[in-house]
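Omission of a single protein chain aside, the complex is shown with its protein chains in their original locations.
So that you can tell them apart, the chains are marked A, B, C and D in the order they are listed, and the count of residues begins at 1 in each.
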Amino acid sequence: MTALGKTLEIRSSPHILSGNRVDTIMWNVVLALLPVSGFAVYAFGIAAVLVLAVAVGSCVLTEHLLCRVAGKPTTVADGSAVITGLLYGLTLPPGLALWMVAVGGVVAIAVGKALFGGLGQNPFNPALVARAILQAAFPVAMTTWAPILAAGRFTSVPASLLAWPFSAPAPDATSTATPLSAWKFDHRLTETPDLLLGTTAGSVGETCAVLILLGGAWLIARRMMNWRIPAAIFATVAALSAVLHAFDPARCAGPEFMLLSGGLMLGAVFMATDMVGSPMTHLGCVIHGVVIGVLVVVIRVYGGMPEGVMYAILLANALVPHLDRLIQPRVYGTKGRGRKP
Amino acid sequence: MSGTPHLEAPTTPVWPMYRTLVSVGLVCGLLIVSAYELTRPIIQRNKIAARQAAVLQVLPGAHASRTFRVDEAGAVTPVPPESEGEGLVFAGFDAQRRLVGLAIEAQGMGYQDVVRVLYGYSFEQQAVIGFRVLESRDTPGLGDRVETDPAFLRNFECLDVSLGADGKALAHPVEFVKQGQKVSPWQVDGITGATITSRAVALMIARSAATWIPRVAARRAEFRPEE
Amino acid sequence: MPLFASRTFAHGVHPPEAKDDTKGLAIRQFPFAPVLVVPLLQHLGKPAIAEVAEGQEVARGQRIARPDGFFSVAMHAPASGVVRRIGLAPAISGKMEPAIFLEPFPGSTQEVLQGRPCLAASATPDEILAAIQEAGVVGLGGAAFPTHAKLKVPAGKQVETVLVNGAECEPYLTTDHRVMLEHAADVMAGIPYLLKATGAGRAIVAIEANKPDAAETIRAAIPPGAPIEVAVLPVKYPQGAEKMLITALTGREVPSGGLPLDARVLCVNVATTAEIGHLLPQGAGIQERVLTVGGPGVVRKGNYRVTIGTPLRFVLETVGTADDLTRVFLGGPMMGQAVSSLDIPVTKGTTGVIAFTARETGFVGGQREHPCIRCGYCLDACPIFLNPAELGLLARNQQYERMADRHHLMDCFECGCCTFVCPSHIPLVQHFRIAKRAVRKAKAKTP
Amino acid sequence: MANDESLATTSPTDEFLKGLWRENPTFVQVLGMCPTLAVTNSATNAIAMGLATTFVLVASNLAVSSIRRFVPKQVRIVTFILLIATFVTVVDYAIQAISLGLHKALGAFIALIVVNCIILGRAEAFASKNGLLRSALDGLGMGVGFTLALLALGGVRELVGRGSLFGVPLLWDGYQGWVVMILPAGGFFTLAALLLFVQWRKRAAKEVTP
Partner (left out) sequence: MNESLSTIFVNACLINNFVLAWFLGICPFLGVSGKLDTAVRMGAAVTFVLVVTSLSAFGIQALLTAIGAPYLSLISFIAVIAATVQLVEMFIKKFSPALFRALGIFLPLISTNCAILGLALIQTNKGYGLVQGLVFALGAGAGFTLALVLMAGVRERLDFAKVPDVVRGTALTLAVAGLLSVAFMGFAGLGA
């Protein structure tokens, strides 16, 4: 009976685990993003491949190097850097200079995440932090949109993509308008089927609503996403834009356009639901979604910019600590919601 | 604010406090007034020079300028060059003391804050012939392209603001279109990448021209150079 | 899995049941160990007072320790033999605690010395309570709370229903299942004592849907006209927790800091009920209990009737273990306590002895702990709707007071659901235990 | 230094030097953040603001030091503020006379020198207890330290943001400026980065000489 002579492990109960794992969740999100990424490659060709590769590469490399600097084991394997990189890449214009993409990748991990202590500690969504800073740093490049399904997309890339590091990209003659800017500045409405299928100009991965929803459905089915957030966003945007559209059709487009255009789908399904940056309670998630929805509509309709999803989510991120603080589950055997006084 | 005022508080008599405050106040007042009087003429001169430079810039060919005030009814009165307030227009004259046109200020909400611009109006061509940004806090590198973008500035070399048949309104209101889509002389071509600010500028000129041009167009003769 | 009833509680988790290995195995009698170690404290409350001297010979069933006050129960000799020593022995708490070391006579039989019977039909409630205390009965579901103390309804309170808890939601454990199958008559004999002692009008035997045979057996055993029902509940952990069971069956919640009595119900484990039904009519005391010996580390898994005081080493040696045994715990894997020493004896509260090998523990212990990613899984798992994520964060920063004051730390009953679902493998329950201990200590200091 | 009543045993040069690094008002004491962040979007603005502040610092330190024996405790702060406001008004007019453009670029922040904590802080903590020379040197040191800090910020922001320094293009033709650096957010980020650098240096120094 040698087995019984051994020292036994002492560990607090429970002695079994569900098998939920951080890295499993993360890689599932990556998986859910694959159809969208695939469509991006189909729609924008080599340019999309390069942008996504540089985005993911720079994020992963930064994560690895920062772990090294801090003297900690690398956390690349948990997949969160890959998600950040992929999401960040999907929000970029397809013709963005690659050096800018790389700069943003470094910013995403260094400023968006490592600064606050790494995974789980960051108050803002790192991918959006990077995108917002890039938008502020290179406003022209970030609002220049290469056309979708261009003829030579599998043989050549936009010249702007290959600008020398830290040099201004050559102005792109073939740039087009996104559905949102076409509406805002030219009052031109894009057809709904185009929006659904993603055959419009826009960021690398934001155009195809159907595939984004597919990815979201996969995650919801696997219980790796809180469906209340996108649902609340969609409901709020639809309701608010329906009302505004009824009152002032010249200013606010109808709900179907507001829902399907721009980054709303990608943002609502994949960014607003980022576990780290969203509330933990169900009611909190609903409020989170409503806040984002309201901000999106307000910025799009009344603001200077055609698109506001990114800012809406970042602002909502800043509100999350308060939602988590104010909204607590009602504890069994007590009356009413919230904390004890 | 100081750490331990109460300890010696009862012992200080009131008189030294008044004495100190009054004397310091006097010295301060003296300093301020003398600085003000010393710098006022220089500042005044600088302001007038800056204004003049702007006027001459938006009115190509002008050599001198004179400030007028135009009231709502259209009455024109010459005012000193340092005047401030509503209703100012600046007439520009060439070397032969002939009227080149009027410089008019317009303002409106830009991307970040209020943008103020000055534009030149030529009676002869019935057009806007020059344009310049006076004040803008819009995004550097993006919003400030309305000051530097040659294609955009070309819009204002000859922007049609001719009056309609009744002389009470513009024949065609100034319109904003996206870059490269300008077809009529009264349209302003925007800047891709700086659509918001360029549109704001176009709109503020459109609004200003619609009020001001009909008001001053018929009173060309009243804008006379200084004697 | 057929849904027999939709009545259940909110949240909770679905761990793998792992009951198939033992649920079909009938209860078998376990041999006597060479030395039995009978701790004087096998229950919540005050230790019993030893009534025997070293060297004294005792007969099986003879009382060897008397209760010290109301929150204490009697102990009976688990075997006929000689008291070798009264001294300290390793206990589950990790400390050394007083125990009676009993050496059974070789060839000692399973015969039991009997005392004065107590019959449900004729005894008064107080007599029943006294008999239960005298029989040394405590909660056999694991908590080991003195049953007579639980059944004592304070003046002004009222009990409508007694819930007989046969849910047995912990994975691996099949003792209650077997007791219900093999000793349904004892359960039925026990229930009248409970009803009479508490003045309740009816009893419900609650059984999870994964034990349909037990439900059938119990239902068939109900005497005609008896106010007893069987309720089949969906399979979900922790269905067998008192509060969850009450909510599932009555829709009422036990107030925070209150007792089930406040919801006008009482919960008694089914094995405890069977034990009462078995012991009281004979006037005997507890000498043994049924427990599941199982887990991947055990060769001859099964449900055994084991003498109280049998050291774990003897239990495991008898059933045989795998070579790479790494962890042994008493009770189920969700709430069971890992033991550091195999010299610890089986006590009245031991529901099972489960042994894990390197494979299982590697999966649990070898996982790297990640930072909390605020996924909220734990909030969805916690059956009493706490915020384990927030509590965990506070615990890591030693904000124990805030945990108790603002986040109801003391309501946590350590069911383990939060740790079970945590994708970051944060040992939340462990944090909470430490925090609760700190809070209790601080409270004791400031009266 | 006959009239020096300070308990300090430091030399007058040290009074000047301490403001540059050891007690740098921006990086070490983290004071006067509003102008530090607001006017550093170009090196020219930064240096103009720095010089204006230095002037006010020296002048107010001198004035406070010279009247320190006559001012009753109760009205001390009021007197100091009056004096500072006076010097700021003078600077305001001076800058307007020198360059209207600069005045416009600095905006309300020249007038806001009044509420810069550094100035009142030095007047209260140093000049009201020390002689003329030491007070002047202290003001100068703090002022130069502040100017250097502003210059560091303004320099970095202008160089990265526009590729130029003092309006002179320094980087290659076609350099892509990072507009964010000139925006308010860039001020926060640059100062954060510089503070981080300072903290890291201090820590490294501590590790070398424990």
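The rule is simple: a contact is a pair of C-beta atoms (placed from the backbone, for glycine too) under 8 Å apart; a residue touches a chain by one contact, two chains touch by 3 or more.
Small disclaimer: the values here were computed from a predicted structure and weren't measured.
Chemist: If I'm reading the header right, one chain is hidden. Which shown chains does it touch across the whole complex?
Modeler: A, B, C, D
Chemist: Using the definition of touch stated at the top, determine which of D:Leu51, D:Leu100 or D:Val115 touches the missing chain.
Modeler: Candidates D:Leu51, D:Leu100 or D:Val115; residue touching the omitted chain: D:Val115.
Chemist: Of B:Met109, B:Ala171 or B:Ala218, which residue touches the hidden chain?
Modeler: B:Met109
Chemist: May I ask which residue of D:Asn45, D:Ser65 or D:Thr89 touches the chain that does not appear here?
Modeler: Going through D:Asn45, D:Ser65 or D:Thr89 one by one, D:Thr89 is the residue touching the chain not shown.
Chemist: Even though one chain is hidden, which residues of chain C still touch it in the full complex?
Modeler: The list for chain C reads 371, 393-394, 396-397.
Chemist: What is the set of chain D residues that contact the non-displayed chain in the whole complex?
Modeler: Answer for chain D: residues 30, 33-35, 37-38, 78, 81-82, 85-86, 88-89, 92-93, 108, 111-112, 114-115, 117, 120, 180, 183-189, 191-193, 195-196, 199-200, 203 touch the chain left out.
Chemist: On chain B, what residues meet the omitted chain?
Modeler: Looking at chain B, the ones touching the missing chain are residues 1, 28, 32-33, 35-36, 108-114, 196, 200.
Keep this in mind: only the chains that are shown with their structure count from here on.
Chemist: Could you say which chain's mean Cα position falls nearest to the mean Cα position of the entire protein shown?
Modeler: Here the chain at the core of the arrangement is A.
Chemist: When the C-alpha atoms of chain C and chain D are each averaged to a single point, how far apart are the two points in Å?
Modeler: That pair's centroid distance is 71 Å.
Chemist: If you average the CA atoms of chain A and of chain D, how far apart do the two points sit, in angstrom?
Modeler: Comparing mean C-alpha positions, chain D is 41 Å from chain A.
Chemist: Give me the residue numbers in chain C that touch at least two other chains, ranges are fine.
Modeler: If we look for residues of chain C contacting two or more partner chains, we find none.
Chemist: What residues in chain D touch two or more of the other chains?
Modeler: 179, 183
Chemist: Of all residues in chain A, which touch chain D in the complex?
Modeler: Interface residues on chain A, with respect to chain D: 97, 100, 111, 133, 136-139, 141, 163-164, 166-169.
Chemist: Sort out for me which residues of chain B touch chain A in the complex.
Modeler: So the residues of chain B in touch with chain A come to 111, 139, 141-142, 178, 190, 192-196, 199.
Chemist: Please give the residue numbers of chain D that touch chain A in the complex, ascending.
Modeler: Interface residues on the chain D side: 171-172, 174-176, 178-181, 183, 185-186, 189.
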